[in-house]
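All protein chains but one are shown at their positions in the complex.
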Amino acid sequence: MTTTIELNVNGVRHRLPVEDDDLLLDVLRTRTGVTSAREGCGVGACGACTVLADGRSVSACLARAVRYDGAEITTADGLPEDDPVVDAFVARRAMQCGYCIPGFVLMSHELLAENPDPGPAEIAGHLEGNICRCGTYQEIVAAVRDAAALMGENA
Amino acid sequence: MTVDSPVGGVAVGERWARAGARAKVRGELRYAADEPVRPCHDVAVHRGTRPHARIAAIDVSRAAATDGVIAVVTGADLYAELGDRIYTGPAFADQPCLAVDKVRYVGEPVAAVIARSPGAARRAAEEIAVTYDDLPPVHDVDAAVEGGAYVHDELRPSAVFGDLKHLRGRRDTNVNYEYVLRTGDAEGATAAAAHTVRGDFWCPPTHHVPIELPYTAAWPEGDRIEVLSATQTPSYVRQSLADLLDLPLNRIRVRCAPLGGSFGAKMYDRLEPLAAALAWTYRVPVRVAATREEAFLLTTRHGAAVTGSMAADADGMLITADADVRYDTGAYADVGPRITAKSGMIATGPYAIANVGVRSRCVYTNKPSAGPFRGFGVPQVTWAHESLVDELAWERGEDPAAFRRRNLLREGDVAAMGTAMHSADFTACLDAVTEAIGWTGPLERGDGRWRRGKGVAVGIKAVLTPTISNATLQLNQDGSATLLISTVDMGQGSDTIMAQIAAEVLCLGEGRVRVVTADTDVTPYDTITAGSRSTYHTGNAVRLAAEKMRDRLTGLAAGHFGVAATDVKLTPDGLVSAQTQRTVGIADLLHAHFGARGTTLTTEADYSTSWTPYDKETGRSPAVTEHWFAGAAAVRLAVDTATGRVRVEHLAVAGDVGRAINPALVEQQLTGAAVMGLGHALFDQLVFDEGQIVNGTLLDYQLPSVRDMPDRITPIIVESPHRTGPFGAKGVGETAIIPLAPAVSNALRDAIGIRFTRLPLTPERVLTALQKGTA
Partner (left out) sequence: MTPVFHRPDTLAEAGDLLTRCDHAMVYGGGTAVQILAKQGVLFATDLVDIAGIPGLSGIEETGDGLRIGAMTPLRAVETSPVVRRVAPLAASVYGHVANPRVRNTASVGGNIAHGDYRLDPPTALLVLGATVALTGPDGVRRVPVRAFFVGFQETAVRPGEIVTTIEIPRQPDAAGAGFSKLSSLSANDWPCASAAALLAGTSRAFGRRGPDRLRLGLGAVAPTPVFTEVELANDISEDDAAEAARAAAVPLVDPIPDVRGSAAYKTRLAFVAVDEAVRTAWKERFDDGGLPRGRRRGR
């Protein structure tokens, strides 16, 4: 069945006819121009397809688009230019190939929104479902801590 | 206007930001599948279900009748068009992009569907019905050596490597290549030894799992074919497709994008032959996007069995060592024969040993093909030699670090395979990692549930030789530069490193040199981006091109100033004449020279290495490689004796990189390789049952997450400059993975007194050994 849904992607409204089994990831990538969410495993285990839907992290590779009618979708490329999490990742060199990093950035945003001062165990607990095959975890954890500090200063 | 930055000339050794860092973090960098290309049809592959069988019949009628299907293509269809050219591969031309007469592993592509959507292609592929006549499969590498069932009827060496020619047409064997090394008298020396240790070692097959999935798009463009692919080897792919389609090289364009990791997975022939064959034969634009489950079937890391021994005399000097190595290369050889030789020649480690015997074989089995993987087969032999040398130290009652230190190869020493060491400071690496983890300090060993131990291991690897790199440098009139190379940045940071090398020579500042993404229409030939070779080889081509550019500039400036060229120096402030005390910026100089803005000055250079092939009898060569990689790892860990789980408390890794062009990137390569190696040590493996992968999804395949990190990781850069490296530099991508697993195992030996010979060191393996008192 075709249903027309409305997605607010990084502040831009899209009205999109979707089939019942269209995946949010495919809709975002092929119909809204988002390329920062990417398939890595197809089963929600690597985090490369992470987006925020109304602030909550979602594996877009497992999500039916029809379920997200009316949702505010945030992807990493839609974050503001002065985003403190992005700044902290860049400053900490928290990237190698970079493919998985947008997913880590969005997971970090979700964590920091809930817990402005997470300790190492809380950071690891929130990021454990994201795989960086380049092994950049030390830098990523440091970046999240820096981002927490940056956001604390600006709060 | 001048835009010269005053910070040039200090590029090498600086921690410049990674090229594209912010774009990567924001997800704005485009990988291959993110690149807009012309509208493509989608391809889905029907895969075989038998490990070894003749294809009796393929019924494609239902698939062809599926909505949205453009064509259903079988191996026989492509064979009718391409003949034997359908068989490709870097060492052996043995792999068809669609199985022609038989299937040789579970999951081999048998037919392809071209359709108007991914869903239609997938649905149709499921409708293809294949009838098989089963053949006896061979799953185990040692059973395959014995023979009986043969994966290939005859060996088909490719045209690429002359030294494989003698294998053409050989029948009734699964061994597609054998390397033998003999020096001294290994047997005689064993008889005279005071201490001897032996072991049978096993490293299981593993998968690279770069998070970016394999992807290739291909389309005919008039009388040419264009390909956009996630590959580390654009130059190779162009040649391979030229052979496949019988086209001149200039009618094939292979474009790359930055890779989302690769580690050896995306090189040589992966999706490209299928995509190109379909696009060219059916004259349609196609896109082949592998799922994660399919990616597991495209290539793997060789499982390897090593039977080895090592012996020392009463003074604690190593006197002899041997190794019998069997690499399980799966159904297709890929570059397995190269791995077999390059790893075989250092299978007894970085030690001065007068009597050495090695036999290293590459063996077909009915499994997915194994190919290059970070370390190129060396971690598997290192697992054996670093376990043996460690056990020999225990046997002697000596500190394992001290025992290694006495026996390690030094600068100028000639190794067993006949080539001398240079810029490979093993002892410095060993000392650095042991010092970092406090080797000689107190260790709270524990006596209850948790026990602690420390371990160390050293690794050696030769860089792939001979190879070729080219660089074309365009200095733009405004003083920025554009660098054309076919090295592919896959996270190792080559775009940054190459820019720094050019910038150092030309005194340009950070961000002034941009590297063009590889495109065979534009960027010049480069053998491969692999084997940690780029910093040295492409780096040297870039350095030479930049030096030519510097000479052009000083020549132009000499004319400008009316002085001799020897009077002019290129400095961060521009070109300076000592005699006249005049200075001119690059922008003004080029503007004056060309009389126009926006012009470019172009130079180019190539850098090739050569070698002396192995002696056929002894396997020795006085110049087997252009340079060596030297590294070490040391580990402090705790073992949970209730569960068998290992917790790494401190991991230190060191690599001799000659000279670190960018220390930050070098440290990331060291830690990244260490993290991957830690996975291999503890849980990362492909599990097969009767040739079928049991854990081929990321729900089951185990990769280190942030929760698997050691409490502490210390990367250490050791620099003993290479005499011909660019600014003394060599590569580093593989160095830390090589000694990682044995370092962990050696620490377990220290903690619980048990020597493990099989990887990975899963909690179950550890706990079972603790119960039995032996592995």
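The letters A and B name the chains in turn, as written, and every chain counts its residues from 1.
Criterion: a contact is a pair of C-beta atoms (placed from the backbone, for glycine too) under 8 Å apart; a residue touches a chain by one contact, two chains touch by 3 or more.
All values derive from a computational prediction rather than experimental measurement.
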| item | value |
| --- | --- |
| Option touching the unshown chain, where B:128, B:703 or B:775 are the choices | B:703 |
| Omitted-chain contact residue, chosen from B:695, B:724 or B:757 | B:695 |
| Touching the absent chain when the full complex is considered, from A:42, A:102 or A:135 | A:42 |
| Residue ranges of chain A at the interface with the undisplayed chain | 1, 20-21, 42-44, 47, 50, 56-59, 62-64, 66-67, 107, 110, 114, 126, 128-130 |
| Chain B, residues in touch with the chain not shown (by the definition above) | 126, 293, 642-643, 645, 679, 682-683, 687, 694-695, 697, 699-700, 702-705, 707-708, 762-764, 767-768 |
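The working rule: only the chains that are shown with their structure count from here on.
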| item | value |
| --- | --- |
| Inter-centroid spacing, chain B versus chain A (mean Cα positions, whole Å) | 30 |
| Chain A-touching residues of chain B, taken from the complex the two chains share | 17-18, 20-31, 33-34, 208-213, 258-263, 291-293, 490-493, 664, 668, 671-676, 697-699, 703-707, 709, 713 |
| Contacting residues of chain A [partner chain B, same complex] | 35-43, 45-46, 48, 75-77, 79, 86, 89-90, 93-102, 105, 123-125, 127-141 |
